[in-house]
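Complex shown without one protein chain; remaining protein chains in place.
Each chain carries a letter (A and B) given by its place in the written order, and its residues are counted from 1.
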């Protein structure tokens, strides 16, 4: 077997293992702690009998390990259980919300990824001059603000004062693509700003790192144009670090979505999760946690696989 | 403090002012924390410098008390995450082998779930009280400190001067505290700053989501939550915490940057 196939297979297997372990952790996170779901629903003043009944009814009296595997196998078959708070099927509720969340995240990604890479290159080109310093300053400010505050500032300026966009992002299936786009414009803008700074700064660092290699000097001493030096010599070696940067930030974006959805009252996974955390609806929280963790681990996995694939030492072994 | 750059000095002064404000909040605040003193969302005036909030409490008072809570929780969480993360990270690096493997893989696992999501999962079954919040934030964030301090310590641990100490017969305590720690201090101090900022942002986010500090207690995230409806009417009460958070975060950042630069300059030093 080609060593690269072996490595990628190993990495994928490791990803699955990690995912499995993460599911255990999420399940444990809601089990080991004092109090259980029954307690949470009935409150502190519940009588022991009422608690016992509730536990029996929900199957909580069986060992945790049995319940875990039941939960996992059902989840693998697409059955995420029913919500405690309203008795609805979780898979059904999540389906449309997940689509909405992914839509919002994709819009933000489509704008932010190319922009960040471009600005990162721009900062490298004008290294230590004012464009670079300006970018650094903006980065510093934006990593100093929580996402939700950035959201409200944008809302205050663009929705309330300027009235360019709606302040609340309602979205439904009957809307056309453009209408949807208009609805998510403001939250997508906020998300873009949130990841842009990080992504730009990390892209800049990744490219600078490559640009300081001796082979870049070799290329310059061949009399190549600046553009050729970057395109032919820096880029092939920058792909892996840049993909890494992008994936890390997309993973970060997935988390940012949770908060931004609450700010703009957007009907996505994030709001669904937060709502049910307050209601102590454990099955919903577990389901959402599992999905967010899967996306997060998946993106990191992609980054690792790309960096394996783009390594010439692995692609062309001795 | 010889040779401290102006920016870092400014950052240091502002950070200290924030902490003084937190400590002496009851002396500074013009009104009681949950005292209703005016109308809903009054504009700023000589009586209420920042105006009033959604139920007529003085916003400046709320901001000062809010800062106290936020800074208090963030500080304790940072101390917890730092002590735990740094001690475990150093231990993993110095002992190496199986100890390191087990600790590092466990850490990777916890880090594979986004911090906020993990916190939400745990807070869905735990009572939301101050100790629980500090514990959850501190434990989750210690994974990041663990990773950094382990990496720093591993780098130093393979240097010849550490080997020289081992060959001399020095014990683990000397190696950790005399050889590794003094060389790891600057990056760790810089990280301390970053972790503190992260804790401020994190507790604010949790409070904003209604899962942090519970009313009537005040904190910066909670002030946003309480006054968010005002935004739509053009009332900027909810945005004041932004100013406070950005100012504090940038100040701490400036100090942290300076701490980090001090390391690199010492390493780069080469005489003759």
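In the analysis below, a residue touches a chain if its C-beta (ideal position, glycine included) is under 8 Å from a C-beta of that chain, and two chains touch if they have at least 3 such contacts.
Everything below uses one rule, namely that contacts and distances are computed from a predicted model.
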item: Per UniProt record, name of the chain withheld from view ["GMC family oxidoreductase", "Fe-S cluster assembly protein SufB", "(2Fe-2S)-binding protein" or "ABC transporter"]; value: "ABC transporter"
item: Chains still shown that are in contact with the chain withheld from the display; value: A, B
item: Which of B:30, B:43, B:127 or B:182 contacts the chain that the document leaves out; value: B:182
item: Residues of chain B in contact with the chain not shown; value: 3, 159-161, 163-164, 166-170, 178-179, 182-183, 265-272
item: Residue ranges of chain A at the interface with the undisplayed chain; value: 213-215, 217-225, 228, 233, 236-237, 312-313, 316, 318
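Simple rule for what comes next: only the chains that are shown with their structure count from here on.
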item: Chain centre separation in whole Å, for chain B relative to chain A (CA means); value: 22
item: List of chain B residues in touch with chain A within their complex; value: 108-110, 112-118, 120-127, 197, 201, 204-205, 208-211, 221, 224, 228, 231-234, 236, 238-239, 241-242, 245-246, 249-250, 253
item: Contacting residues of chain A [partner chain B, same complex]; value: 18, 21-22, 25-26, 29-30, 33-37, 40, 140-141, 143-150, 152-153, 155-156, 159-161, 167, 251, 254-255, 258-259, 262-263, 273-274, 276-278, 280-282, 285-286, 288-289, 292-293, 296-297, 300
